[in-house]
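One protein chain omitted, others in place.
== chain A ==
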């Protein structure tokens, strides 16, 4: 009996390791493709030519100054949104909780738009503003989630989030009317994109990503205990209230950082933990590990598609993730039974 249990656990671990290996290989492959392909005329042949010593200035510039930063930023955004989604789902115990759907991204985007209209334009100011907006969005949505009747039904929380996002969207539209000249800059904050972002932006948000990452490592264990129920968690010596607030703080840091560099990108936080859970099972610790490669994988794939479908222009990344993510949401909701977290 004991032996079979140990055996199955070992097999699980083995297959889990295989999965991780496959995902990491896929991530490396997608990152390479992301360097090779773009909306411009520089294709795989010219880029590979660089390796064999060709002196194609245009290709060198496009790969190192445009595609490489974009790929790195895509990886960071994917990690941030994937982990934030998994955390938010664990904290709200709702498999549909997603930073984009629940209005956390909208909160960040709204805060930045407000700052822009009030005259701010410095890149350094943007990130704390976005994170503050994300935090306020988080708190609003989670307090709604604790209202009677909403918390018990996952779909209602999404509806509350949609209403909240709609409210923030209309306020942003109001600001557009108020100041039409800021419209061009704000339009970017309505639909997210990785185009034209610079590495400086990434370095600016890296500290908050690292802080959030360290936080996640510290409270992953109590967070897993929380999934047993608040009483069980308290019985194990954890403090559910504190864990919840720490997790919310991390979600705000992660989503605020991702939104500050790429604008609001919806559905990534829903799809990534969904896939990760399918591979890793219900344990939040394992889910979080798998979110690390799956997030960037999905964001980079979407970004590559967004570059080639309407070349020589580009589709905003946020539009593409919404197009692909919405069917997933419907499929998850329509599946006979939502997994309880």
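Assume a residue touches a chain if its C-beta (ideal position, glycine included) is under 8 Å from a C-beta of that chain, and two chains touch if they have at least 3 such contacts; residues count from 1.
Convention: contacts and distances are computed from a predicted model.
Engineer: Using the UniProt record as the reference, specify the protein name of the hidden chain from among "Iron complex transport system substrate-binding protein", "Nitrate reductase-like protein NarX", "Alpha-E domain-containing protein" or "Carbon starvation protein A".
Structural biologist: "Iron complex transport system substrate-binding protein"
Engineer: Among A:28, A:206 or A:310, which one touches the chain that has been omitted from the display?
Structural biologist: A:310
Engineer: If I consider the whole complex, including the chain that's not displayed, which of A:193, A:287 or A:321 touches that chain?
Structural biologist: That would be A:193, which touches the missing chain.
Engineer: May I ask which residue of A:42, A:142, A:168 or A:225 touches the chain that does not appear here?
Structural biologist: A:42
Engineer: To test your reading of the contact rule: which positions on chain A touch the chain that is missing from view?
Structural biologist: 38-42, 58, 61-62, 65-67, 180-181, 183-185, 187-188, 193, 195-196, 198, 307, 310-314, 316
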